[in-house]
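One structure, pasted below without further comment.
Yeah, one chain of the complex is gone here, protein chain that is, but the others are all in their spots.
Letters A and B mark the chains in the order given here, with residues in each chain numbered from 1 onward.
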Amino acid sequence: MLGLNKKDMTLLIVVTILTLSAPFILNPFPTDSAMAQFNAGYPDLMQRFAIFGIFAIGFNLLFGLTGYLSFGHAAFLGVGSYSVVWMYKLLDYNVIWGLPLAIVTSGIFALLIGFVSMRRSGIYFSILTLAFAQMSFNLAYSVLTPITNGETGLQVYNNDPQVLMGANEASSPHLFGLVMNSSAKVGVGAWEFTFNNGYYFCGVIAILVFYLSIRIFRSPFGMMLRAIKSNQTRMAYTGLNPRPYTLAAFVISGMYAGLAGGLLASMDPLAGAERMQWTASGEVVLMTILGGAGTLMGPVLGAGFIKYFENIFSKINDTVLHNWFAFLPDGLEDFVVFLIHPFIGKGWHLTLGILFMLVVTFLPGGLVEGGQRIAAMIKRTKEDEDTPAKTEPAE
Amino acid sequence: MGILEVKDVGKRFGGLQALGDVNLSVAENTVHAIIGPNGAGKSTLLNVLVGKLIPDTGSVMFDGQSVLGRKPYEINQMGISRVFQTPEIFIDLSVLENMMIPCFAKRDGSFRMHAIENMHDEKDIVEKAESMLEDMNMADKREMHAGSMSRGDKRRLEIGMCLAQEPRLLLLDEPTAGMARADTNNTIDLLKQIKDERDITIAIIEHDMHVVFSLAERITVLAQGTPLVEDTPENIKGHPKVREAYLGESA
C-alpha cells in the first residue's frame, strides 16, 4: 500500500497512530499527582518533538545514507525561520505563504553551500559546512541586519505592510484561520489532555515527511546513497557519478531543515540568528546519532529522547531530589542528592554529553541498535529455554 | 586496429619513469595478459587506462575515442569495467543490491534522480540482476550481506557486477592475488566461461603464470615501464629475453 512493503507500512501506521494520539500517550499521569511533572503532553514540548523530528529525519537522509557529516545544518533551520517571519511581515499571518518559501529558500541555500562543500569529502566536508554555517550566523548578526534584524531577532511590528491582513484575521500564526497556539483542553477524570492546533499541524507534516523519507530510503536513489557511503571507488568504477547524488541528498536534507525552521516560526512568530549557530547543528547531529543514524526510526527517537529529557531534567531540582530520596538516612540522602546534582537542572548538557560519548563508543547504532540487541537477547534466552540442546552454527 | 590502442604513453613520478613509450594494442574479443616483474609499471598502466592517472605523453584510444582527461565514471560508461586486486564491492549492501547498482548504471547512465519509486518495482533491473546472480552461481546468496561473504565469493560478485554493465572491455588487476589454489581455479574457470559465452575483450594483469597461460591468447611483457615483447603464450614461454627478465627470476 502507498508504495510501501508490509513492514514499512506497519511502521508508518504505528508512527501515525503514536503521533496523532500523542496528547494522550504523553500525559500518562493525573494532573494532580506527583508524577505529573513527567508528563510531556503540553503543546510547546509536543511541537518541538514533531519539529525536531523533521529536522533529524532530514539530517539522517544525508548523514545516515551517505555518511557525509554536515556540521552546518542549523543554517538552513535559520533560513527557514526567517523566510516564514518575512511572509508574516509582508503578507499576513497565514503560514501557507511562508512554509513553501522556507523550503524553497533553504533548498537554494543548500544547493549553493552543497555545491561548494561537496567538492571535498570526509573531514574537509564537515569543516566546510561548519565554516559556511558560522559565516551565515556571523552575517545574520551583522551586515544582514536589515533582513535579519540582528541581535533582536526578526519579528512582526505594527507598521509592517501585511498586505493580505484581513480585518478579523488572527494576529498570530494560523492556517486559514486555524490558529496555531489555540488548544482544546479535555478533562477525563483526574487527567487533562491538551489538543493543540499547532501540534497537530506539525504532527501531520511530520508524518508526511516521514513517509517521504521511507520512500527515499527504499528508492533506487536511496540505494545509490548507501552505495556511496559503502564504497565510493566501486561507485565511480561502475559508471556512476557520486557528486550529483550526494548534492541532491544535501539539498533534500537542507529543505527538511528549512521546513523545520519554518515550523518553528509558525509556532512562535520569531526568528533569531542563534538558531543558526553551530551548537544548533551539533544538536541535530546528537539527535540522529543517539537515535541511530541510517535507520528510519532512529532520528525520530533521538529527537524525542533529547527534547523530552532536556525538558524533564531541567525541571528536576534539589527539592525534587530530596523528596525522591527521603527514604534514605539523612546523611546518605544529602550525599546522593549531592552526587546527582551536577547532572540535573542546568546540568542537562553534561548528562547529554556523557550519554553521547557512551553511545558513540559502545553503541554506534544508537537507541535503535540498543533496542535490537535487547530484542535479540530476549529471543535468544527464549530459544535457549525452548531448545536447550540446539546450538547456533558458527558463521 | 584493436579495441584498445595505447600509443607512446609515458608517465613520470618525480624522478621515476614509471612508464616510457608504452605501445599496446588489444584486439577485440581476445584475452590479453600483461605480465612483468614488480615495479614494471603494470598498475600505473592500468590506472591510466581507467582514468585514475593522466599520462604525461601519448594517447589512449578506446574504440576510436580518446579516454584521456575523462573521469573514471565516464570511461566506465564508455564500456571499460575494472576488477580490483582486492575486491571492491558495496560491503554494506545485500548481494542483490550490489548487482542492481551496475544494472541501474547501465540503464540510466551516470546519474538519475529516481527518489520516489521503490527499487524493487523496477522489474527489468531486478530480473537482470537476478539472472546475473544465477550466471555467477550466487542466486542462493541474494539476500546475504555482501561484506560477510568469503573472499572468493566477493571476487565472483565483483566480476558479475562488472559483467552486468555489459562492458566491451574488462580489465582485471591480479584477480587471483592472495587466493587459495581452489579459489584460483574457480576464478580461471569462471573467466574461461565468460570468454566463451560473451562478446567481450579481457585485459588481465597477473602475477600467477598458471592463470596467465590458462587464459591468455596474447601476452605483453612489461619491464621497467616499457613493453619488452608481445606474442602468443607459446612463444612467450620460450622467449629468452622474457626468461631472463621475468620467468628466470620467479621460476
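Rule of thumb we're sticking to: contacts are C-beta pairs under 8 Å (C-beta built on N, C-alpha and C of every residue); 3 or more make two chains touch, one makes a residue touch a chain.
Throughout what follows, contacts and distances are computed from a predicted model.
Between the listed names "Transglutaminase superfamily protein", "Aerobic carbon-monoxide dehydrogenase large subunit", "Amino acid/amide ABC transporter membrane protein 1, HAAT family" or "Putative zinc-finger domain-containing protein", the UniProt record for the complex's undisplayed chain reads "Amino acid/amide ABC transporter membrane protein 1, HAAT family".
The chain we do not see here touches A in the full complex. Looking at A:Val143, A:Leu164, A:Val188 or A:Leu339, the residue that reaches the missing chain in the full complex is A:Val143.
Although one chain is not drawn, the whole complex shows that of A:Lys315, A:His349 or A:Lys382 it is A:His349 that touches it.
One of A:Ser126, A:Ser213 or A:Thr295 touches the chain omitted from the figure, and that residue is A:Ser126. Residue positions on subunit A in contact with the hidden chain: 67, 69, 116, 119-124, 126-128, 130-132, 134-135, 138-139, 141-144, 232, 278-279, 282, 285, 289, 342, 347, 349-350, 352-354, 356-357, 360-361, 364, in rising order.
Following the convention adopted for this analysis, only the chains that are shown with their structure count from here on.
Centre-to-centre spacing of subunit A and subunit B amounts to 46 Å, using the average Cα coordinate of each chain. Residue ranges on subunit A touching subunit B, taken from their complex, read 3-5, 215-216, 218-224, 226-227, 229-231, 233-241, 244-245, 248, 252, 395.
Taken in their complex, subunit B has these residues touching subunit A: 50, 71-74, 76-77, 81-82, 84, 88-93, 97, 100-102, 104-106, 109-122, 125, 148, 161, 165.
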